[in-house]
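The block underneath contains the structure these notes are about, expressed in structure tokens.
Note that one protein chain is taken out, while the other chains of the complex remain in position.
Now for chain A:
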């Protein structure tokens, strides 16, 4: 009995030690960035975790534009592109997935195989084509074109996930609604959509975070600093040969990360259930 208790203490003790170590590993880079954002100067040479003479200068600098620096414009661009992509993907994906899940039509099987193949080929291996397309259509720097490309890229994988999820909603619900005289459109809106909410949350998250983190596609289409999104803008900031500004970058990074992280943690519950159920069924 004594040794069982001792074993338990070792197990729990080492668990807590491990969790504390992991927490340090997770918090250190974040704390370091917060520290850097309050540090004076541009470089990180004299940076300390807790700044000796903290300054808000970098946050003030973010509100200004100078040369090719347009932080707030980038922020708004990123937000706009991500939100519109999210809304359009959710709409297109759920409608397409509903068709693939509930109807048997010619070309259905081929369509599913096509989606499966397309989700494996990374979209930006077609970089050159997208760039040529932008030039031909005179849509270089166009957020509209970029959004369409993002939404198109979201369709294959998310449709597959969503279709798997809708498959798990009993068809008997549709049938009884059909007997009550409901049309397909009503069945979709009033039965499928509410029941598929967890997966809709997953698709929405993918639609939002995909464009928010994309560097490859956006750097091909967006060439004018004013049209940049945050990944390109911030990347250029620390890779600027004329003088990288890590502290300014740190302030910009904090300003985007905190709201995104808060929203993410608040909404977590909604898409986690979709991920676990959908991922294992899909």
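FYI, a residue touches a chain if its C-beta (ideal position, glycine included) is under 8 Å from a C-beta of that chain, and two chains touch if they have at least 3 such contacts; residues count from 1.
Definition applied: contacts and distances are computed from a predicted model.
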item: The complex's invisible chain, by UniProt name, from "Glutamate synthase domain-containing protein 3", "ABC transporter permease subunit", "Acetyl-CoA acetyltransferase" or "2-succinylbenzoate--CoA ligase"; value: "ABC transporter permease subunit"
item: Touching residue (missing chain; options A:51, A:152 or A:225); value: A:152
item: Absent chain, residues of chain A that touch it; value: 8, 11-12, 15-16, 18-19, 22-23, 25-27, 29-30, 32-33, 36, 43-45, 47, 49, 92-93, 95-96, 98-100, 102-103, 105, 108-109, 111-113, 116-118, 120-133, 136, 148-149, 151-153, 155-156, 159, 184, 209, 212-216, 219-220, 230-231, 234-235, 238-239, 246, 249-250, 253, 256-257, 260-261, 264-265, 268, 272-273, 275-276, 279-280, 282
